[in-house]
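The structure that follows is given in the form of structure tokens.
One protein chain is absent from this view; the other protein chains keep their places.
Showing subunit A:
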Amino acid sequence: MGQCLRYQMHWEDLEEYQALTFLTRNEILCIHDTFLKLCPPGKYYKEATLTMDQVSSLPALRVNPFRDRICRVFSHKGVFSFEDVLGMASVFSEQACPSLKIEYAFRIYDFNENGFIDEEDLQRIILRLLNSDDMSEDLLMDLTNHVLSESDLDNDNMLSFSEFEHAMAKSPDFMNSFRIHFWGC
């Protein structure tokens, strides 16, 4: 854990981040501080990167069952730049628009990254959610079939983005649950 060179963020950069993300000024500065504490010493914050393990071990993500998927979706080429972290915090903030949240939720839940949430993805989601070893095969298949029968509207045994969007638009609790506070302050 080293200290990056303590560069103050330029005012123009702060303004631009505020315009392009859903975060407030305080939140951006808090994330900047957290980022500086974690990145390797001697590097400018705009060029420094964090590994996926470092981001996974942030207190906000440490116990999340989907932390590896979150890190996969928001990182580029396996590492997080400062702007990637900001983008992640922006999507998970309270003020983010629903379409953005639904889009990223779809990408997170698509484990095999084929553009659809198919049965394999659903089974992996369920296993992550329940985290128990006493899940029988029949129960898993039953559950998967029920989810597909409820949400799969064109009967191709997988959820496309539109079907997922439709299902999530029906549950307002989704917007309230798909939130993470990244800043410690």
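The rule is short, and it goes like this: a contact is a pair of C-beta atoms (placed from the backbone, for glycine too) under 8 Å apart; a residue touches a chain by one contact, two chains touch by 3 or more; residues count from 1.
Simple rule for what comes next: contacts and distances are computed from a predicted model.
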UniProt protein name of the chain not shown, from "Histidine-containing phosphotransfer protein", "Vacuolar protein sorting-associated protein 45", "Response regulatory domain-containing protein" or "Transmembrane channel-like protein": "Transmembrane channel-like protein"
By the contact definition given up top, give the residues of subunit A that touch the hidden chain. 16-17, 19-22, 24-26, 59-60, 62-66, 76, 83-84, 86-87, 92, 97, 99-100, 103-105, 109, 115-116, 122, 125-126, 129-132, 139, 142-143, 146-147, 150-151, 153-156, 160-164, 166-174, 176-181
